[in-house]
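The complex appears here minus one protein chain, its other protein chains still in place.
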Amino acid sequence: MTLTDDDRRTAAPEVTELPDEVEVATEEGRRLAEQLSDAHTRHARKLLEVRNLTTHFFTRDGVVHAVDDVSFELDYGETLGLVGESGCGKSVTALSLTRLVPNPPGRIVGGEVIFDGINVLKLSEEEMRLLRGKKIGFIFQDPMTSLNPTLTIGFQIAESAKLHLGLSRKAADDRAAELLNKVGIPRARDRMHDYPHQFSGGMRQRVMVAIALACDPMLLLADEPTTALDVTIQAQILDLIRSLSEEFGTAVILITHDLGIAAGMCNRVNVMYAGRIVETAGVDDIFERPRMPYTWGLMDSLPRLDEERGARLRTIEGLPPDLIDPADACRFAPRCSYAREVCTEHEPELTARDEPRHFARCWGTEPGGWIK
Amino acid sequence: MAAYIVRRLLWMIPVLLVVTMITFALMHAAPGGPFDSSGPGGRRLPEVIVRNLERQYGLNDPVPVQYVRWVGNMLVGDFGPSYSYRNRTVNDILFQGLPASVQLGSMAFLLSVVVGVPLGVIAALRQNKLPDYVATTISVIGVATPSFIISVFLQLIFAVNLGWFPTGGWRGPEYWVLPTIALSGFAIASIARYTRASMLEVTRRDYVRTAQSKGLRERTIVVIHMIRNALIPVITILGPIFAFLVTGSLIIETIFTIPGIGAFYITSIGTRDYGLIMALTVLFAVTIAVMNLIVDIAYAFIDPRIRYS
Partner (left out) sequence: MATQTGALEAPATRSQKPTSLWRDALGRLVRNRLAVVGAILVVLLIIVGVFGPYLTPYNYAYQDYAILVANNNQPVPPFTAGRFLGTDELGRDLLSRLLDGARISLSVAVVVQFVVLFIGVPVGAVAGWFGGRIDSYLMRFTDVIYAFPDLLLIILMTVTLRDTPFGSALDGLLLVYVAIGLVAWVTMARLVRGQLLSLKETEYVEAARAIGVSDRRIVTRHLLPNAIGPVIVAVTLGIPGAILTEATLSFIGIGVNAPRASWGKLIFDGKSWMGTQPHLVIFPAIAIALTLLSFTWLGDGLRDALDPKLKGKQ
């Protein structure tokens, strides 16, 4: 979707009051409340600093270390990819950032999440609401079930605008229509009063994008936004996300298992495996000079056009490990063809590689390691 | 939609006809007739008189003939004379008894919904905590205690011992309380259980997570996003609940000596009062069928997925 010259930036109005009289209970919350009045000021060096985030699930079978000691940063306006297999912890990481992890059985047990200078984990639940929707938007994976079937889509989009921006009903509806138009729904004004089941999957996902961007957030979390859609629609939705985030300067964390998508959309990529980040680098570096066997495996398993027909698809042998009480060893070692003894004795740390801001978690690829 | 309603209404006719046929057949298949014990002291009347009466009321004709005659009369609104209450027509008796029954039924229905739904919602929202246990216990009592037992206990505690309410009759608001509670006990419990289950289902839905990600207040999420969706399936049980209230009124009216038509049903079967039985059967069956239709329409109307498709 291309933006025409007629599209104007739908800037969110400045807001000085807290929505619905949120009770400010903590010190951090007070700081947040003050910050909200300068809607577009940047209050810290980086938009997002995640340090040692750890989220566990307390289940009947044991404690599942879904996200273990994850750290990364995000610049304002940057697009970051979180790539990995199902179950590696990428979705849980995103949910942890907005504290939407289902509790029970999940709980954030450690670490810090600094968003625009505010320590998110220190906020009360009520204060958290100030951030959700307003500063952080979320796009979920399955558009068929993520929308409320008994409410019109216009209402569902206008809801956050009314709450966070203090708009009147009419103003919120206007904004919703604008947004619908922006995300490419034809005859937006009319279709505002339709219900989700009257839209196709691709259109519903566009609606989700509109909902997520309704209050012009600083950060957009997109959890596999295209996995449930047809391939042709996938491209459209991704284009939409990219163009809108460029236009509004929104930072994006794009969660996907598809490297191709990450290549096309992101500035940086974090590769996750078994609850840990195993490699992180700029998008070019990741694809041209990956420095971790798992990443190689991921690249390798992509079918390529220049391959011989009839050749077997390459897979990474084995299954992801059990995340209950993981041992102090490289979690990928059982499946790694380069593994040596040290890999099963101590878990490697994320250490630097040759390129700037390129880190990998692998004994073998470290300077002085056995993989060249 | 209109076509659907018409089709349902038309369909009721043959069904009701068969229902009446079955009832008619059963009544006449049983040994004995309405005049067997209507002499003084319940003794059999002299043969001659019985035969005269039977001839007078056309009871000697073949059963199918009697049936057709009855249908013909019913279509013009005449349910004929009552065999057990001399000198009164069935229509009279119906009109006399209907207000009480309708009132009891409506109050019980309202009470069931007004108490049952919030009970279920609260139980679901505070799952496994105290409100849930209280609500579930109330539901459990309602489900496990037949209405006649509830009636007996209510009468004993509140009427006989505490004297707050009368034990029977229908002469004013204080007479309404105990029978309504007794009748709606099971319905409250069923609705509460069903609402709770439905709410719990809804809490697991993705769109609730979407609502949370927008930063909405818990109350907004519960009321606007969850309850609407949770109540839609609950509407489906309102039909059977209503049928239950109608049939339950037979028992409750008998126990609390309420002058409604439910109480008449049981006695008139015993006295073989054909006219009254047929009329009551038709009335009950039609009411339940119509209520089911209304519930189905409401359901189709309230769920946008059905309304706009």
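The first chain written gets the first letter, and so on, giving A and B; residue counts start at 1 in each chain.
One rule holds for everything that comes next: contacts are C-beta pairs under 8 Å (C-beta built on N, C-alpha and C of every residue); 3 or more make two chains touch, one makes a residue touch a chain.
Everything numeric here is computed off the predicted structure, so don't read it as measured data.
Visitor: Check each of A:81, A:154 or A:320 against the chain that is not shown and name the one that touches it.
Guide: Missing-chain contact among the listed residues: A:320.
Visitor: In the full complex, which of A:64, A:167 or A:336 touches the chain missing from this view?
Guide: Per the contact definition at the top, the residue touching the missing chain is A:64.
Visitor: Could you tell me which of B:78, B:92 or B:206 touches the chain that is not displayed?
Guide: Checking the options B:78, B:92 or B:206, the one contacting the hidden chain is B:206.
Visitor: Name, in rising order, the residues on subunit B that touch the hidden chain in the full complex.
Guide: Counting only subunit B, the missing chain is touched by 11-12, 15-16, 18-19, 22-23, 26-27, 29-32, 125-127, 129, 140-141, 143-146, 148-149, 152-153, 156, 160, 203-206, 208-209, 212, 218, 221, 243, 246-248, 250-251, 254, 265-266, 269-270, 277, 281, 284-285, 288-289.
Following the convention adopted for this analysis, only the chains that are shown with their structure count from here on.
Visitor: Based only on mean CA positions, could you tell me how far subunit A sits from subunit B in angstrom?
Guide: Chain centres of subunit A and subunit B, defined by C-alpha means, are spaced 55 Å apart.
Visitor: Taking the touch rule as given, give the residues of subunit B at its contact with subunit A in the complex, in rising order.
Guide: 205-207, 209-217, 220, 224-225, 228-229, 232, 303-305, 308-309
Visitor: So in the complex, which bits of subunit A are touching subunit B?
Guide: My answer: residues 19-20, 98, 100, 128-134, 137-138, 140, 142, 145-151, 159-160, 163-164, 194-195, 197-198, 208, 211.
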